[in-house]
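In this view, the complex is presented without one of its protein chains, the others remaining in place.
Take a look at chain A:
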Amino acid sequence: MQMPTPDARVLSRKAEIVDRLRGVLPADAVIDDVAETRAYECDALTAYKCPPLAAVLPASTEEVAAVLKICHEMDVPVVPRGSGTSLAGGALPTADCVILGVSKLNEVLETDYDNRFIRVQTGRTNLSVTGAVEEQDFFYAPDPSSQLACAISGNIAMNSGGAHCLKYGVTTNNLLGVTMVMMDGTVVELGGAHLDAAGLDLLGVICGSEGQLGVVTEATLRILRKPEGARPVLMGFDANEVAGACVSDIIKAGVLPVAIEFMDRPCIRACEAFAKAGYPDCEALLIVEVEGSDEEIDHQLKLIMDIARRHNPVELREAKDADEAGRIWLGRKSAFGAMGQINDYMCLDGTIPVSELPRVLTRIGEMSKEYGLDVANVFHAGDGNMHPLILFDANKPGDLEKCEELGADILKLCVEVGGCLTGEHGVGIEKRDLMHVQYAPADLEAQMAVKDVFDPNWLLNSAKVFPLDASDARRALDVAAE
(Lines give C-alpha, C1' and ligand atoms only; values in the text may rest on other atoms or scores of the structure.)
Protein backbone atom coordinates (compact mmCIF):
# COMPACT_ATOMS: atom_id res chain seq x y z
CA MET A 1 0.00 0.00 0.00
CA GLN A 2 1.53 3.24 -1.14
CA MET A 3 1.31 6.47 0.82
CA PRO A 4 2.26 9.92 -0.47
CA THR A 5 5.80 11.14 0.19
CA PRO A 6 5.77 13.21 3.39
CA ASP A 7 6.06 16.94 2.85
CA ALA A 8 9.66 17.81 3.72
CA ARG A 9 8.74 21.42 4.50
CA VAL A 10 6.27 20.26 7.13
CA LEU A 11 8.74 17.79 8.65
CA SER A 12 11.39 20.50 8.90
CA ARG A 13 9.02 22.82 10.76
CA LYS A 14 7.98 20.31 13.40
CA ALA A 15 9.28 22.36 16.35
CA GLU A 16 7.46 25.49 15.23
CA ILE A 17 4.23 23.60 14.58
CA VAL A 18 4.32 21.93 18.01
CA ASP A 19 5.08 25.27 19.65
CA ARG A 20 2.06 26.91 18.10
CA LEU A 21 -0.19 23.97 19.03
CA ARG A 22 1.08 24.22 22.64
CA GLY A 23 0.02 27.85 22.53
CA VAL A 24 -3.66 26.90 22.18
CA LEU A 25 -3.85 23.59 24.07
CA PRO A 26 -2.89 22.43 27.57
CA ALA A 27 0.63 20.94 27.70
CA ASP A 28 -0.54 17.33 28.07
CA ALA A 29 -2.84 17.64 25.03
CA VAL A 30 0.04 17.95 22.56
CA ILE A 31 2.10 14.81 22.02
CA ASP A 32 5.27 15.12 20.00
CA ASP A 33 7.67 12.71 21.68
CA VAL A 34 8.55 10.12 19.04
CA ALA A 35 7.96 7.17 21.38
CA GLU A 36 4.59 8.52 22.50
CA THR A 37 3.33 9.30 19.01
CA ARG A 38 3.67 5.55 18.32
CA ALA A 39 0.39 5.08 20.21
CA TYR A 40 -1.26 6.64 17.17
CA GLU A 41 0.73 4.88 14.44
CA CYS A 42 -2.12 2.68 13.24
CA ASP A 43 -5.78 1.79 13.64
CA ALA A 44 -7.39 -1.66 13.47
CA LEU A 45 -5.83 -2.25 10.04
CA THR A 46 -2.62 -3.13 11.83
CA ALA A 47 -0.70 -4.26 8.76
CA TYR A 48 0.12 -0.59 8.11
CA LYS A 49 1.86 1.69 10.59
CA CYS A 50 3.34 5.17 10.52
CA PRO A 51 3.87 7.45 13.54
CA PRO A 52 2.48 10.97 12.97
CA LEU A 53 4.42 14.21 13.29
CA ALA A 54 2.43 14.93 16.44
CA ALA A 55 -0.90 14.14 18.06
CA VAL A 56 -3.29 16.56 19.75
CA LEU A 57 -6.19 15.84 22.08
CA PRO A 58 -8.43 18.92 22.21
CA ALA A 59 -11.22 19.00 24.78
CA SER A 60 -13.71 21.40 23.16
CA THR A 61 -15.00 22.56 19.80
CA GLU A 62 -13.06 25.80 20.33
CA GLU A 63 -9.82 23.90 20.85
CA VAL A 64 -10.46 21.82 17.73
CA ALA A 65 -11.04 25.05 15.81
CA ALA A 66 -7.82 26.56 17.14
CA VAL A 67 -5.81 23.48 16.14
CA LEU A 68 -7.27 23.35 12.65
CA LYS A 69 -6.70 27.05 12.13
CA ILE A 70 -3.01 26.68 12.93
CA CYS A 71 -2.63 23.60 10.72
CA HIS A 72 -4.45 25.39 7.92
CA GLU A 73 -2.17 28.42 8.18
CA MET A 74 0.94 26.24 8.25
CA ASP A 75 -0.20 23.80 5.53
CA VAL A 76 -0.01 20.82 7.86
CA PRO A 77 -2.05 17.73 6.93
CA VAL A 78 -4.49 16.57 9.63
CA VAL A 79 -5.83 13.08 10.23
CA PRO A 80 -8.87 13.03 12.55
CA ARG A 81 -9.15 10.02 14.84
CA GLY A 82 -12.01 8.64 16.93
CA SER A 83 -11.11 5.45 18.78
CA GLY A 84 -8.88 4.05 16.05
CA THR A 85 -11.05 1.01 15.32
CA SER A 86 -11.17 1.49 11.54
CA LEU A 87 -10.64 -1.75 9.63
CA ALA A 88 -9.90 0.22 6.48
CA GLY A 89 -7.03 2.39 7.70
CA GLY A 90 -9.23 5.47 7.94
CA ALA A 91 -7.13 6.84 10.82
CA LEU A 92 -3.71 5.76 9.51
CA PRO A 93 -1.33 8.72 9.90
CA THR A 94 1.16 10.06 7.41
CA ALA A 95 4.59 11.05 8.76
CA ASP A 96 3.86 14.73 8.10
CA CYS A 97 0.43 14.84 9.76
CA VAL A 98 -1.04 15.95 13.03
CA ILE A 99 -3.39 13.35 14.48
CA LEU A 100 -6.44 15.10 15.90
CA GLY A 101 -7.95 12.71 18.45
CA VAL A 102 -11.40 13.49 19.83
CA SER A 103 -11.18 11.09 22.79
CA LYS A 104 -11.46 13.91 25.34
CA LEU A 105 -14.73 15.06 23.80
CA ASN A 106 -16.97 12.50 25.46
CA GLU A 107 -19.76 14.34 27.26
CA VAL A 108 -23.49 13.89 26.89
CA LEU A 109 -24.76 17.43 26.26
CA GLU A 110 -28.50 16.93 26.16
CA THR A 111 -30.97 14.07 26.49
CA ASP A 112 -34.54 14.64 25.36
CA TYR A 113 -36.94 11.70 25.55
CA ASP A 114 -40.03 13.71 24.52
CA ASN A 115 -38.32 14.62 21.27
CA ARG A 116 -36.36 11.37 21.08
CA PHE A 117 -32.81 12.63 20.59
CA ILE A 118 -29.51 12.82 22.40
CA ARG A 119 -26.77 15.36 21.76
CA VAL A 120 -23.24 14.15 22.48
CA GLN A 121 -19.65 15.08 21.92
CA THR A 122 -18.37 12.76 19.26
CA GLY A 123 -15.49 11.14 21.13
CA ARG A 124 -18.10 9.25 23.10
CA THR A 125 -18.29 5.55 22.31
CA ASN A 126 -21.22 4.09 20.42
CA LEU A 127 -22.27 1.75 23.23
CA SER A 128 -22.07 4.47 25.87
CA VAL A 129 -24.61 6.51 23.91
CA THR A 130 -27.08 3.70 24.43
CA GLY A 131 -25.74 3.45 27.99
CA ALA A 132 -26.78 7.06 28.61
CA VAL A 133 -30.42 6.45 27.70
CA GLU A 134 -30.85 2.83 28.74
CA GLU A 135 -32.41 3.59 32.11
CA GLN A 136 -35.39 5.03 30.23
CA ASP A 137 -35.45 1.94 27.97
CA PHE A 138 -34.17 3.85 24.95
CA PHE A 139 -31.27 2.96 22.64
CA TYR A 140 -29.18 4.27 19.78
CA ALA A 141 -29.78 1.90 16.88
CA PRO A 142 -26.60 1.61 14.74
CA ASP A 143 -24.55 -1.17 16.36
CA PRO A 144 -21.21 -1.85 14.64
CA SER A 145 -19.51 -4.89 16.18
CA SER A 146 -16.80 -2.60 17.59
CA GLN A 147 -19.47 -0.65 19.48
CA LEU A 148 -17.80 -1.07 22.85
CA ALA A 149 -14.79 0.90 21.63
CA CYS A 150 -15.68 2.84 18.51
CA ALA A 151 -16.46 6.56 18.75
CA ILE A 152 -19.46 8.37 17.31
CA SER A 153 -17.05 10.58 15.35
CA GLY A 154 -15.76 7.49 13.54
CA ASN A 155 -19.30 6.16 13.08
CA ILE A 156 -20.22 9.41 11.34
CA ALA A 157 -17.03 9.44 9.28
CA MET A 158 -17.61 5.88 8.05
CA ASN A 159 -21.43 5.87 8.12
CA SER A 160 -21.21 2.74 10.26
CA GLY A 161 -23.83 0.04 10.12
CA GLY A 162 -24.29 -3.06 12.22
CA ALA A 163 -26.30 -6.23 12.49
CA HIS A 164 -29.67 -4.52 12.91
CA CYS A 165 -29.71 -2.08 10.02
CA LEU A 166 -32.19 -4.07 7.96
CA LYS A 167 -34.79 -2.57 10.28
CA TYR A 168 -33.14 0.51 11.79
CA GLY A 169 -30.85 1.80 9.05
CA VAL A 170 -27.23 2.89 9.38
CA THR A 171 -25.66 6.00 10.93
CA THR A 172 -26.86 8.39 8.24
CA ASN A 173 -30.48 7.39 8.89
CA ASN A 174 -30.09 8.14 12.61
CA LEU A 175 -28.05 11.35 12.51
CA LEU A 176 -30.06 14.57 12.95
CA GLY A 177 -27.42 17.24 13.27
CA VAL A 178 -23.74 18.02 13.73
CA THR A 179 -21.39 20.72 14.90
CA MET A 180 -18.44 20.55 12.57
CA VAL A 181 -15.17 22.42 12.39
CA MET A 182 -13.93 23.14 8.88
CA MET A 183 -10.23 22.88 8.04
CA ASP A 184 -9.85 26.67 8.27
CA GLY A 185 -11.28 26.69 11.79
CA THR A 186 -14.79 27.87 10.88
CA VAL A 187 -17.50 26.19 12.96
CA VAL A 188 -20.70 25.18 11.16
CA GLU A 189 -23.96 23.85 12.57
CA LEU A 190 -26.02 21.55 10.36
CA GLY A 191 -29.42 20.13 11.19
CA GLY A 192 -30.52 19.89 14.80
CA ALA A 193 -33.26 18.26 16.81
CA HIS A 194 -35.73 18.62 13.94
CA LEU A 195 -36.05 15.85 11.38
CA ASP A 196 -34.75 17.45 8.21
CA ALA A 197 -32.11 20.11 7.71
CA ALA A 198 -32.79 23.08 5.45
CA GLY A 199 -31.23 23.48 2.02
CA LEU A 200 -28.89 20.96 0.43
CA ASP A 201 -28.44 17.78 2.47
CA LEU A 202 -24.91 18.58 3.61
CA LEU A 203 -25.39 16.37 6.65
CA GLY A 204 -25.97 13.45 4.29
CA VAL A 205 -22.71 14.01 2.44
CA ILE A 206 -20.67 14.62 5.59
CA CYS A 207 -21.80 11.29 6.98
CA GLY A 208 -19.52 8.74 5.35
CA SER A 209 -16.95 11.27 4.11
CA GLU A 210 -14.21 9.55 6.16
CA GLY A 211 -13.06 12.67 7.97
CA GLN A 212 -12.16 14.47 4.77
CA LEU A 213 -14.63 17.35 4.90
CA GLY A 214 -14.40 18.55 8.49
CA VAL A 215 -14.05 17.43 12.10
CA VAL A 216 -17.41 16.67 13.69
CA THR A 217 -17.27 17.56 17.39
CA GLU A 218 -20.92 17.27 18.42
CA ALA A 219 -23.78 15.17 17.08
CA THR A 220 -27.52 15.05 17.58
CA LEU A 221 -28.63 11.44 17.30
CA ARG A 222 -32.06 9.87 17.07
CA ILE A 223 -32.84 7.54 19.96
CA LEU A 224 -35.57 4.92 19.94
CA ARG A 225 -37.56 3.09 22.55
CA LYS A 226 -36.33 -0.45 22.99
CA PRO A 227 -38.56 -3.19 21.65
CA GLU A 228 -40.32 -5.28 24.26
CA GLY A 229 -38.24 -8.30 23.35
CA ALA A 230 -36.31 -10.07 20.62
CA ARG A 231 -35.73 -13.74 19.81
CA PRO A 232 -34.02 -15.59 16.97
CA VAL A 233 -34.58 -18.79 15.08
CA LEU A 234 -31.69 -20.81 13.73
CA MET A 235 -31.96 -22.76 10.49
CA GLY A 236 -29.48 -24.95 8.66
CA PHE A 237 -29.52 -25.81 4.95
CA ASP A 238 -27.49 -28.15 2.80
CA ALA A 239 -26.90 -25.63 0.02
CA ASN A 240 -26.12 -21.89 -0.11
CA GLU A 241 -28.66 -21.49 -2.89
CA VAL A 242 -31.42 -22.83 -0.67
CA ALA A 243 -30.48 -20.54 2.21
CA GLY A 244 -30.40 -17.60 -0.21
CA ALA A 245 -33.85 -18.47 -1.56
CA CYS A 246 -35.17 -18.74 1.99
CA VAL A 247 -33.89 -15.22 2.83
CA SER A 248 -35.61 -13.87 -0.25
CA ASP A 249 -38.89 -15.64 0.60
CA ILE A 250 -38.87 -14.32 4.17
CA ILE A 251 -38.42 -10.77 2.92
CA LYS A 252 -41.12 -11.18 0.25
CA ALA A 253 -43.57 -12.55 2.82
CA GLY A 254 -43.78 -9.19 4.52
CA VAL A 255 -42.00 -10.10 7.75
CA LEU A 256 -39.21 -7.63 8.36
CA PRO A 257 -36.76 -9.28 10.72
CA VAL A 258 -34.42 -7.06 12.66
CA ALA A 259 -31.47 -9.21 11.56
CA ILE A 260 -30.76 -12.04 9.13
CA GLU A 261 -27.27 -13.46 9.62
CA PHE A 262 -25.70 -16.01 7.29
CA MET A 263 -22.71 -18.30 7.92
CA ASP A 264 -21.16 -20.72 5.47
CA ARG A 265 -19.61 -24.13 6.23
CA PRO A 266 -16.03 -23.01 6.90
CA CYS A 267 -17.36 -20.39 9.29
CA ILE A 268 -19.83 -22.75 11.01
CA ARG A 269 -17.06 -25.30 11.64
CA ALA A 270 -14.62 -22.74 13.00
CA CYS A 271 -17.25 -21.21 15.30
CA GLU A 272 -18.41 -24.59 16.49
CA ALA A 273 -14.87 -25.67 17.32
CA PHE A 274 -14.33 -22.41 19.22
CA ALA A 275 -17.63 -21.72 20.98
CA LYS A 276 -19.41 -25.10 20.96
CA ALA A 277 -22.79 -23.48 20.39
CA GLY A 278 -24.28 -26.72 19.06
CA TYR A 279 -24.54 -25.59 15.45
CA PRO A 280 -25.39 -28.27 12.86
CA ASP A 281 -22.61 -29.26 10.47
CA CYS A 282 -24.21 -28.06 7.26
CA GLU A 283 -23.51 -25.93 4.22
CA ALA A 284 -25.32 -22.75 5.27
CA LEU A 285 -26.79 -21.47 8.48
CA LEU A 286 -29.21 -18.58 9.00
CA ILE A 287 -30.05 -16.76 12.22
CA VAL A 288 -33.20 -14.71 11.85
CA GLU A 289 -34.28 -12.43 14.69
CA VAL A 290 -37.59 -10.65 15.18
CA GLU A 291 -38.78 -8.16 17.79
CA GLY A 292 -41.93 -7.38 19.73
CA SER A 293 -43.93 -8.73 22.64
CA ASP A 294 -43.80 -12.48 23.34
CA GLU A 295 -46.97 -13.15 21.38
CA GLU A 296 -45.84 -10.96 18.50
CA ILE A 297 -42.52 -12.78 18.35
CA ASP A 298 -44.23 -16.19 18.42
CA HIS A 299 -46.45 -15.16 15.53
CA GLN A 300 -43.60 -13.87 13.37
CA LEU A 301 -41.30 -16.79 14.14
CA LYS A 302 -44.04 -19.20 13.16
CA LEU A 303 -44.42 -17.48 9.79
CA ILE A 304 -40.67 -17.55 9.27
CA MET A 305 -40.39 -21.21 10.24
CA ASP A 306 -43.24 -22.14 7.90
CA ILE A 307 -41.28 -20.53 5.08
CA ALA A 308 -38.08 -22.27 6.16
CA ARG A 309 -39.80 -25.67 6.21
CA ARG A 310 -40.67 -25.30 2.54
CA HIS A 311 -36.91 -25.25 1.89
CA ASN A 312 -36.25 -28.55 3.73
CA PRO A 313 -33.91 -27.30 6.44
CA VAL A 314 -31.52 -29.78 8.03
CA GLU A 315 -32.10 -28.00 11.31
CA LEU A 316 -34.72 -25.57 12.59
CA ARG A 317 -34.38 -24.36 16.15
CA GLU A 318 -36.54 -21.65 17.69
CA ALA A 319 -35.36 -19.78 20.76
CA LYS A 320 -38.12 -20.07 23.35
CA ASP A 321 -36.40 -17.88 25.92
CA ALA A 322 -33.43 -15.60 26.50
CA ASP A 323 -31.17 -18.52 27.36
CA GLU A 324 -31.86 -20.33 24.10
CA ALA A 325 -31.52 -17.04 22.22
CA GLY A 326 -28.12 -16.56 23.80
CA ARG A 327 -26.98 -20.01 22.67
CA ILE A 328 -28.06 -19.35 19.10
CA TRP A 329 -26.15 -16.05 19.00
CA LEU A 330 -23.11 -17.49 20.79
CA GLY A 331 -21.45 -18.98 17.73
CA ARG A 332 -22.16 -16.04 15.47
CA LYS A 333 -20.87 -13.53 17.98
CA SER A 334 -17.64 -15.44 18.42
CA ALA A 335 -17.01 -15.76 14.67
CA PHE A 336 -14.21 -13.22 14.58
CA GLY A 337 -12.58 -14.56 17.73
CA ALA A 338 -12.77 -18.10 16.32
CA MET A 339 -11.07 -17.00 13.13
CA GLY A 340 -8.42 -15.10 15.06
CA GLN A 341 -7.53 -18.30 16.88
CA ILE A 342 -7.00 -20.24 13.69
CA ASN A 343 -4.93 -17.66 11.90
CA ASP A 344 -4.43 -14.05 10.94
CA TYR A 345 -7.35 -12.88 8.89
CA MET A 346 -8.47 -10.04 6.73
CA CYS A 347 -12.12 -9.05 6.89
CA LEU A 348 -13.77 -7.60 3.79
CA ASP A 349 -17.23 -6.06 3.62
CA GLY A 350 -18.25 -5.89 -0.02
CA THR A 351 -22.01 -5.76 -0.54
CA ILE A 352 -23.99 -7.57 -3.22
CA PRO A 353 -27.60 -7.78 -4.36
CA VAL A 354 -29.17 -10.51 -2.20
CA SER A 355 -30.15 -12.45 -5.34
CA GLU A 356 -26.47 -12.92 -6.23
CA LEU A 357 -25.56 -14.63 -2.95
CA PRO A 358 -25.30 -18.23 -4.20
CA ARG A 359 -23.28 -17.28 -7.30
CA VAL A 360 -20.89 -15.12 -5.31
CA LEU A 361 -20.35 -17.74 -2.62
CA THR A 362 -19.58 -20.40 -5.24
CA ARG A 363 -17.11 -18.11 -6.97
CA ILE A 364 -15.42 -17.16 -3.68
CA GLY A 365 -15.00 -20.89 -2.99
CA GLU A 366 -13.27 -21.35 -6.33
CA MET A 367 -11.01 -18.33 -5.81
CA SER A 368 -10.09 -19.60 -2.37
CA LYS A 369 -8.81 -22.83 -3.97
CA GLU A 370 -6.97 -20.95 -6.72
CA TYR A 371 -5.12 -18.80 -4.18
CA GLY A 372 -4.65 -21.60 -1.66
CA LEU A 373 -6.08 -19.45 1.14
CA ASP A 374 -9.13 -20.41 3.21
CA VAL A 375 -12.10 -18.05 3.18
CA ALA A 376 -14.96 -18.18 5.67
CA ASN A 377 -18.13 -16.18 5.12
CA VAL A 378 -20.31 -14.61 7.78
CA PHE A 379 -22.57 -11.75 6.88
CA HIS A 380 -25.74 -9.69 7.11
CA ALA A 381 -27.84 -11.52 4.51
CA GLY A 382 -30.89 -9.29 4.64
CA ASP A 383 -28.97 -6.42 3.13
CA GLY A 384 -26.32 -8.34 1.16
CA ASN A 385 -23.44 -7.01 3.25
CA MET A 386 -20.83 -9.79 3.02
CA HIS A 387 -17.95 -10.37 5.40
CA PRO A 388 -15.54 -12.78 3.75
CA LEU A 389 -12.73 -13.57 6.19
CA ILE A 390 -9.52 -14.51 4.38
CA LEU A 391 -7.16 -16.54 6.53
CA PHE A 392 -3.43 -16.00 6.09
CA ASP A 393 -0.18 -16.22 8.02
CA ALA A 394 1.40 -12.84 8.67
CA ASN A 395 4.74 -14.50 9.46
CA LYS A 396 4.90 -16.23 6.10
CA PRO A 397 6.60 -14.00 3.52
CA GLY A 398 4.27 -13.07 0.70
CA ASP A 399 1.13 -14.34 2.41
CA LEU A 400 -0.26 -10.87 3.24
CA GLU A 401 0.25 -9.77 -0.35
CA LYS A 402 -1.47 -12.90 -1.64
CA CYS A 403 -4.34 -12.30 0.80
CA GLU A 404 -4.69 -8.70 -0.41
CA GLU A 405 -4.79 -9.88 -4.02
CA LEU A 406 -7.52 -12.38 -3.23
CA GLY A 407 -9.38 -9.70 -1.30
CA ALA A 408 -9.21 -7.35 -4.27
CA ASP A 409 -10.52 -10.09 -6.55
CA ILE A 410 -13.45 -10.77 -4.23
CA LEU A 411 -14.32 -7.07 -4.10
CA LYS A 412 -14.12 -6.80 -7.88
CA LEU A 413 -16.54 -9.71 -8.04
CA CYS A 414 -18.92 -7.84 -5.71
CA VAL A 415 -18.89 -4.83 -8.05
CA GLU A 416 -19.26 -7.04 -11.11
CA VAL A 417 -22.53 -8.54 -9.85
CA GLY A 418 -24.01 -5.12 -9.11
CA GLY A 419 -22.73 -4.50 -5.59
CA CYS A 420 -20.07 -2.29 -4.05
CA LEU A 421 -16.60 -2.40 -2.51
CA THR A 422 -17.61 -1.60 1.04
CA GLY A 423 -20.93 -1.75 2.85
CA GLU A 424 -19.95 -0.41 6.27
CA HIS A 425 -16.19 -0.33 6.90
CA GLY A 426 -15.32 2.47 4.52
CA VAL A 427 -12.67 2.87 1.85
CA GLY A 428 -9.76 4.26 3.86
CA ILE A 429 -6.47 3.20 2.34
CA GLU A 430 -7.54 -0.42 2.08
CA LYS A 431 -9.89 -0.04 -0.87
CA ARG A 432 -8.65 3.32 -2.11
CA ASP A 433 -6.94 2.01 -5.22
CA LEU A 434 -9.94 -0.17 -6.13
CA MET A 435 -12.24 2.84 -6.46
CA HIS A 436 -11.57 2.81 -10.22
CA VAL A 437 -13.29 -0.57 -10.35
CA GLN A 438 -16.56 0.85 -9.12
CA TYR A 439 -16.42 4.40 -10.38
CA ALA A 440 -15.65 6.03 -13.72
CA PRO A 441 -13.36 9.11 -13.69
CA ALA A 442 -16.37 11.48 -13.85
CA ASP A 443 -17.92 9.76 -10.79
CA LEU A 444 -14.74 10.25 -8.76
CA GLU A 445 -14.34 13.79 -10.05
CA ALA A 446 -17.81 14.68 -8.74
CA GLN A 447 -16.91 13.32 -5.28
CA MET A 448 -13.57 15.10 -5.24
CA ALA A 449 -15.34 18.33 -6.22
CA VAL A 450 -17.17 18.12 -2.89
CA LYS A 451 -13.86 17.90 -1.05
CA ASP A 452 -12.55 20.85 -3.07
CA VAL A 453 -15.40 22.93 -1.68
CA PHE A 454 -15.04 21.83 1.95
CA ASP A 455 -11.25 21.55 2.11
CA PRO A 456 -9.74 23.43 -0.86
CA ASN A 457 -6.12 22.68 0.12
CA TRP A 458 -6.76 18.96 0.62
CA LEU A 459 -5.26 18.88 4.09
CA LEU A 460 -7.84 16.68 5.85
CA ASN A 461 -7.14 12.93 5.72
CA SER A 462 -6.31 13.40 2.06
CA ALA A 463 -4.40 10.21 1.30
CA LYS A 464 -7.58 8.14 1.77
CA VAL A 465 -10.69 7.24 -0.22
CA PHE A 466 -9.51 8.43 -3.66
CA PRO A 467 -6.84 6.59 -5.67
CA LEU A 468 -3.58 8.47 -5.23
CA ASP A 469 -3.18 8.97 -8.97
CA ALA A 470 -6.61 10.64 -9.06
CA SER A 471 -5.95 12.94 -6.11
CA ASP A 472 -2.22 13.66 -6.70
CA ALA A 473 -2.74 16.94 -8.49
CA ARG A 474 -5.06 18.22 -5.77
CA ARG A 475 -2.83 17.26 -2.87
CA ALA A 476 0.04 19.02 -4.64
CA LEU A 477 -1.98 22.22 -5.07
CA ASP A 478 -0.77 24.00 -1.96
CA VAL A 479 2.83 23.10 -2.75
CA ALA A 480 2.49 24.40 -6.28
CA ALA A 481 0.98 27.63 -5.04
CA GLU A 482 4.19 28.65 -3.31
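Here is the rule we use: a residue touches a chain if its C-beta (ideal position, glycine included) is under 8 Å from a C-beta of that chain, and two chains touch if they have at least 3 such contacts; residues count from 1.
Please note the rule applied: contacts and distances are computed from a predicted model.
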> When you check the chain that is not on display against UniProt, which of "Glycolate oxidase FAD binding subunit", "DNA polymerase III subunit delta", "3-isopropylmalate dehydratase small subunit" or "Integration host factor subunit beta" does it turn out to be?
Replying inline: "Glycolate oxidase FAD binding subunit"
> Which one, A:Leu256, A:Leu330, A:Ala394 or A:Leu468, makes contact with the chain that was left out?
Replying inline: A:Leu256
> Which of these, A:Val354, A:Leu389, A:Leu413 or A:Leu459, touches the one chain of the complex that we don't see?
Replying inline: A:Val354
>> Looking at the full complex, which residue from A:Asn126, A:Gln147, A:Thr217 or A:Gln300 touches the chain that isn't shown here?
In response: A:Gln300
> Which listed residue (A:Gln2, A:Thr46, A:Ser60 or A:Thr186) would be found touching the missing chain in the intact complex?
Replying inline: A:Thr186
> On chain A, what residues meet the omitted chain?
Replying inline: 112-116, 137-138, 158-159, 161, 165-166, 169-170, 172-173, 182, 186-190, 192-205, 207-209, 225-228, 247-249, 251-256, 292-293, 295-296, 299-300, 351-355, 380, 383-385, 418-427, 431, 435, 438-440, 442-447, 449-454, 465
